[in-house]
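Report on the following structure.
The complex is shown incomplete by one protein chain, all other protein chains being positioned as in the whole.
So, subunit A:
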Amino acid sequence: MASLIPCPHCGPRPKEEFTVRGAVLPRPAADAPVEEWQAHVYLRENPRGDYAEHWHHSGGCRRWLVVKRNTATHAVHSVTDAAEGRP
């Protein structure tokens, strides 16, 4: 994994300041069928390649971020605030 994560708020920071939550997945509607929720909670595409994850800058600005990176090469493509683009 890259040693530095370019936090949009704090600049390049050591990877150890961050907590990884896991894949960025669209949240099903509250009344979605149970199969949809089961897939949301448990099933993962787990690709060998590009992946988008929620990372928490727990040792810095404490913002939730979307880190797009490659799971095979460990290259980080982009880091944005998770709230970006939300209403």
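Rule of thumb we're sticking to: a contact is a pair of C-beta atoms (placed from the backbone, for glycine too) under 8 Å apart; a residue touches a chain by one contact, two chains touch by 3 or more; residues count from 1.
The working rule: contacts and distances are computed from a predicted model.
Enquirer: Looking at UniProt, which of "ABC transporter permease subunit", "Sarcosine oxidase subunit beta", "sn-glycerol-3-phosphate import ATP-binding protein UgpC" or "3-oxoacyl-[acyl-carrier-protein] synthase 2" names the chain that isn't shown?
Expert: "Sarcosine oxidase subunit beta"
Enquirer: In the whole complex, not just what's shown, which of A:Gln38, A:Ser58 or A:Ser78 touches the removed chain?
Expert: A:Gln38
Enquirer: Which subunit A residues would touch the chain omitted from the figure, given the whole complex?
Expert: 1, 3, 14-16, 20, 22-23, 35, 38-39, 41-48, 51, 53, 71-74
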